[in-house]
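A single protein chain has been omitted from the complex, and every remaining protein chain is retained in its original position.
Letters A, B and C mark the chains as written, and numbering starts fresh at 1 in each.
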Amino acid sequence: MPKPVCVVVGVGPGNGAAFARKFHQEGYQVALLARRDTYLIKLQAELADAKSYICDVTQPDQIIGTVGRIQRDMGAVKTLIYNAGSGHSCTIESLDIQDYETDWKINARGCALFCQLVAADMVKQQSGNIIVIGATASLRGGANFVSFASAKAAQRSLTQSVARYLWPKGIHVAYIIIGGPIGKGQTLGGASGRDQKAFLNAEDIADSAYFLTTQDHSAWTFELDLRPSIEKW
Amino acid sequence: MPKPVCVVVGVGPGNGAAFARKFHQEGYQVALLARRDTYLIKLQAELADAKSYICDVTQPDQIIGTVGRIQRDMGAVKTLIYNAGSGHSCTIESLDIQDYETDWKINARGCALFCQLVAADMVKQQSGNIIVIGATASLRGGANFVSFASAKAAQRSLTQSVARYLWPKGIHVAYIIIGGPIGKGQTLGGASGRDQKAFLNAEDIADSAYFLTTQDHSAWTFELDLRPSIEKW
Amino acid sequence: MPKPVCVVVGVGPGNGAAFARKFHQEGYQVALLARRDTYLIKLQAELADAKSYICDVTQPDQIIGTVGRIQRDMGAVKTLIYNAGSGHSCTIESLDIQDYETDWKINARGCALFCQLVAADMVKQQSGNIIVIGATASLRGGANFVSFASAKAAQRSLTQSVARYLWPKGIHVAYIIIGGPIGKGQTLGGASGRDQKAFLNAEDIADSAYFLTTQDHSAWTFELDLRPSIEKW
Partner (left out) sequence: MPKPVCVVVGVGPGNGAAFARKFHQEGYQVALLARRDTYLIKLQAELADAKSYICDVTQPDQIIGTVGRIQRDMGAVKTLIYNAGSGHSCTIESLDIQDYETDWKINARGCALFCQLVAADMVKQQSGNIIVIGATASLRGGANFVSFASAKAAQRSLTQSVARYLWPKGIHVAYIIIGGPIGKGQTLGGASGRDQKAFLNAEDIADSAYFLTTQDHSAWTFELDLRPSIEKW
């Protein structure tokens, strides 16, 4: 039997790599997506069966093309991790309307298109997982995060709509709210013990994401918050 | 002393007209904005001093041009009512990604740009009002509203960020959550008494919007929900 | 025609007095309730037609007796303002379980009983208003407010349930979220201009509470937040 396919959108040395390693370790064949291939090549070499794809999620054509290529190369997608997400920090006064658009394209429109494209196969198979990586900013529009927060709020709402539509069809859609800065993980170290406690380890985020994909359909989670024990919230 | 200026973005025979009439009646000079001038001409004739402007809020250039023209024609804006808002009803399966973009441009990007443009004068004068007309969908992503809900969530988050930045500068920013269908108002009638109770009257929405602009800065409201007494929520 | 009756539960020189003065000024006959009569006597002398009642809201028997007396003295209640509310500031470690109970009795149980008792007449008349004065703590359980926040959360949920039941019967139930410290009002003054801006004026809170009672049933508000323009939130 072929290995199940996991697509990780937004792969860098932090979160994205941790998702890829975790799902690889759990028996998945992993598709690694990023805008540039610098890191992809390195990670692909580390993970047997993994394939890497250059994809700028602000470009619908690239998304459509990439998903098609993954399906041809690896087969139907079993699990999608949408980890692409960036955001400009600015106020309404300093906001550049182009940045506002880019943040929305990365966090919301790209996510919508990926969900739509992978859902078709999942609906046929009445199973699959879509995990979207969000942030506390999705719940609160701070004065200095007018662009990032609005994009994340759009993404969270989108993921809710997708969940409400796909859950009854057997597809588990969930939103993870990251509530703090992500550290470099155990692999780097170097930071003092005290500072370390203020960061989320990417490996620990990946563990919770993977856990969601193992939940039985009788008790699925839509939203999960993750933050360091010493974080103020 | 010249009359204060109220800009109503999104003027049709429902909500938009009611806002225009209410602020006119309270002593404002009103700028009426819509994508087409069919209704604008009629309403302008009814309201002395009112001026109408054709403006497609999906076009940043038109927004920038229109705000500039209003400022030259009427002076600095005292109150902005952002009432433009539409949304496609669809699921993630039936979603057209172009519609998703249009809904976001109308509800979120256009709103951001209007806020930014009128805020400059308001900050100088340390006063002003920005009222954004939202919807329950801003709080909940329903399966059949993947496009509208996501756009409204982006809008609500945006308005929060704008409020947190502008309130301390003396500008009252608020978000009104419309929680039901809007009726044709007392002026049309015709519907049976029972049906009428299921609709919000545009005049009543306008009363609450106007009230917000009269609150003292010691006790400002950010969010106000409005729904008919018999609505399920 | 007799004046409509407004019952203000929890009358002291701040909020409570402001509600009483505002509804008196708007043509109501006001019932003033507090645990001790020190301040009641003074305020009753100021407001023609007002009557004062000593009522400890932690005692169900006193609540039942007081509402009965008001109905005999003044007639059916048109508007109830539930302003009783106190809260101990403590952590789970320092919490005294007796205080936890008292806070719940004042904020939640007393409120439930008042709502139940005045609703009977309101349902018959298919009209009336119930305004409950809440706090930001109803939305967030802070580490140092384990008792106050839990009591306020119980109160907010209660008020929602009451609203969902009574709105369709013609009774407007609303919850006001006070998001900051309440000042002594314009009558005292003395504080520096800068400090004053950090406080809500009780008079301004009363204006918003009164406005809610004037909304048409086509567009009722359930929840309204009030905070000073310079408050962080």
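Worth a mention:
Operating definition for what follows: a residue touches a chain if its C-beta (ideal position, glycine included) is under 8 Å from a C-beta of that chain, and two chains touch if they have at least 3 such contacts.
These numbers come from a predicted model, not from an experiment.
For the chain that does not appear, the touching partners among the shown chains are A, C. Only one of C:Ile70, C:Ala84 or C:Leu158 touches the chain withheld from this view, namely C:Leu158.
Looking at A:Asp56, A:Glu93, A:Asp121 or A:Glu223, the residue that reaches the missing chain in the full complex is A:Glu223. Within the complete assembly, C:Ile92 is the residue of C:Met1, C:Ala48 or C:Ile92 that touches the hidden chain.
Touch with the chain omitted from the figure is made, among C:Gln25, C:Thr38, C:Ser86 or C:Gln116, by C:Gln116.
One chain is missing from the display, and on subunit A it is touched by residues 164, 167-168, 170, 172, 183, 196-197, 199-201, 204-205, 207-208, 211, 215-231, 233.
Although one chain is not shown, part of subunit C still touches it, namely residues 60, 91-93, 95, 97, 100-101, 104, 108-109, 112-113, 115-116, 119-120, 123, 138, 140-146, 149-166.
Convention: only the chains that are shown with their structure count from here on.
Between subunit A and subunit C, the least number of touch steps comes to 2.
At the interface between subunit A and subunit B, over half of the residue numbers involved are used by both copies, so each side presents largely the same positions. Taking the CA centroid of subunit C as reference, the farthest chain centroid is that of A. Taking the mean of the C-alpha atoms as each chain's centre, subunit A and subunit C sit 46 Å apart.
Shown for subunit A are the residues in touch with two or more other chains, of which there are none.
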